[in-house]
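Complex shown without one protein chain; remaining protein chains in place.
Chains: A and B, in written order; residue numbering restarts at 1 for each.
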Amino acid sequence: MSDNSAVMGTNSPIPGEVIAPEKTKGRAGVFIRKFSKQKMPLLAAFFVILLFLIAIFGPFLTPYNPDEPNYDALMQGPSGAHWAGTDEYGRDILSRLIDGTRLTLAVSLSSVLIAGVLGTILGLVSGYYGGWLDRIIMRGSDVLFSFPDLLLAIGIVAILGPGLSNVVIAVAVFGTPSFARIIRSVTLSAKETLFVEAARSMGAKNRRIIWRHIFPETVPSIIVNLSMKIGGAILAAASLSFLGMGAKPTEPDWGAMLSMGRDYLSIAPHIVYFPGLAIFLTVLAFNLVGDGLRDALDPKMKN
Amino acid sequence: MGRYALQRLLGVIPLLFIVSVLVFLFIHLIPGDPARLIAGKDATLEEIHGIQEQLGLNLPLWKQYINYMGDLLSGNLGNSIRSGIPVTDMLESRIMPTLWLTFLSMAWALVIGLLIGVISAVYRNKWPDHLGTLTAISGMSIPGFWLGLVLIQIFSVELGWFPTGGVDSWKSYILPSITLGMGIMSMLARYSRSSMLETLREDYIRTGRAKGLREYVVISRHALRNSLIQVVTVAGLQFGFLLGGSVMVETVFSIPGLGRLLVDSILFRDYTVIQALLLLFSTQFILINLIVDLLYGVLNPKIRFSQ
């Protein structure tokens, strides 16, 4: 849904997302200690790990063949044989959810990673070099920002055609500008630090300064934003599938399952409830982890 | 300040121009021939060509763009190519439901979001904070279309408390605005929490406490006031996103607003209507951004404009 996924495309209003550079020494240790102190994010992190395990070992875990229809067992409610019931073709919903975990994670991770890489490069370039490059990149992101993001995604998919790979592109495109802005502002402040000045005065090349000195400073921001945006990406992809513009209907994509099942909402609500719940819990886990990461990595949040 | 405002205002013009070109290209890149969709399945080729001619769709793209810009600059949004109704009439009849929906969603999201944020900040790391955080993060994790469907099933069908859709009375707006405002509420809660925390660390708050002011006075009179500016600013920025979100919510709840008009128009490749809507959305979005930016400068002189 765009009102939620909208959050990921915003001008990053939560101040903690831009993390000011601090000394790198001992940061990892401090981070792990801080992160593991938080109960909810820790729990969520375990859930995320579980999801990855399910994604990897999915085919061995499914109690039934997720694609095999059984026209004699249509839309059965949850039972001992089918924990999450069966769908409109008599397929086991739990098996389809397990099988679909991989799709969900693959789509959201790859789109966020693409957005992250592109956004980081653009942000570094824009912040470090400034001038006309900066202006072009920032105007470009203004233009992208001036469309509500779900509309942008709908438009991109409408042009490219449906299919999960195009969903990845669409979600990556509208995720890029906010990454670029955040990384740009970190770069701007990192540029002013003493050791960058020093490196520059010693005649180091720009590319080397960016890579060796500035990029490491942006890493915490990148990590936090990556984790914060995965949830939004899952929601955006699900919205597109819900609109019939994402996954093929035969694929066990959670959004597509929800979309196909919604006609049965009032007679067999479990067909809609379980995929929705799966999306909700997964997004929740990623958001909680992101939140915990931000608290642990943000120096301003120290007592 | 005045010069800065003027500069920003002038900066909007090229941006709008680029947006208009993009919108135009974008629409014509989407595969699908409106003439064929208007003519229907059993149309003859001759009929389809007739419609193309009538609508000027047979002209080269650059000519179509010039016609479109010419009309636009003279304030004419044209007629819907599907129904022949003037686009301005269509927008007029569809705008109110969308405005109501976005305002109501924003209103409750702002109030509840602030409340959760402030409580979380005041009781930092205690159970109200954890509860608030969990509520907020849950809110932004729910797929909106799913929430809408579930709300209809429970509150309209099972309990019969609210209508399932439409815009017949104020009751019709309750479920949709809950659905639409959920994400924004969560975001505002998160934002006001961190903004409050930041303010609470400021010197003058510490001074106030040291002077022996009671805690609720410190919070309500001093800290809240300060973070309120930022929260309201952020809320303003979200209006544009609410408009985007209205697309899905209006579909699920059958609200005859701009969002649904957009979906219908895309379906039928009603170019003139899509163009008008996208321009409207992006213009209001750019303007809100601008206003918020300027207000922010007025309200908070500490902010230095980098340009």
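Methods note: contacts are C-beta pairs under 8 Å (C-beta built on N, C-alpha and C of every residue); 3 or more make two chains touch, one makes a residue touch a chain.
Methods note: contacts and distances are computed from a predicted model.
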Out of "Exporter of polyketide antibiotics", "Glutathione-binding protein GsiB", "C-type cytochrome biogenesis protein CcsB" or "GntR family transcriptional regulator", which one is the UniProt protein name for the chain not included here? "Glutathione-binding protein GsiB"
The chain left out here touches which displayed chains? A, B
Only one of B:26, B:146 or B:162 touches the unshown chain, namely B:162
Could you please point out the chain A residues that touch the chain left off the display? 69, 71, 74, 88-89, 158, 161-162, 244-245, 248-250, 259-260, 262-267
Tell me where the left-out chain touches chain B, residue by residue. 30-34, 36-47, 50-51, 54, 82-85, 89-90, 93-94, 100, 103-104, 107, 110-111, 149, 152-153, 156-157, 159-173, 225-226, 228-229, 232, 251-254, 256, 260-261, 264, 267-269, 298-301
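Simple rule for what comes next: only the chains that are shown with their structure count from here on.
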Measuring from the mean C-alpha position of chain A to the mean C-alpha position of chain B, what distance in angstrom results? 21
Spell out the residues on chain B that touch chain A in their complex, using ranges where they run on. 15, 18-19, 22, 26, 29-31, 105, 130, 133-134, 137-138, 140-150, 153, 157, 179-184, 186-187, 190-191, 194-195, 197-198, 234, 237-238, 240-245, 247-249, 262, 266, 278, 281-282, 285-286, 289
Given the complex with chain B, which residues does chain A contribute to the contact? 1-7, 9-11, 13-16, 39-40, 139, 142-143, 145-151, 154-155, 158-159, 161, 231, 235, 238-239, 242-243, 255, 258, 262, 265-266, 269, 272-273, 276, 279-280, 283-284, 287-288, 291, 300-301
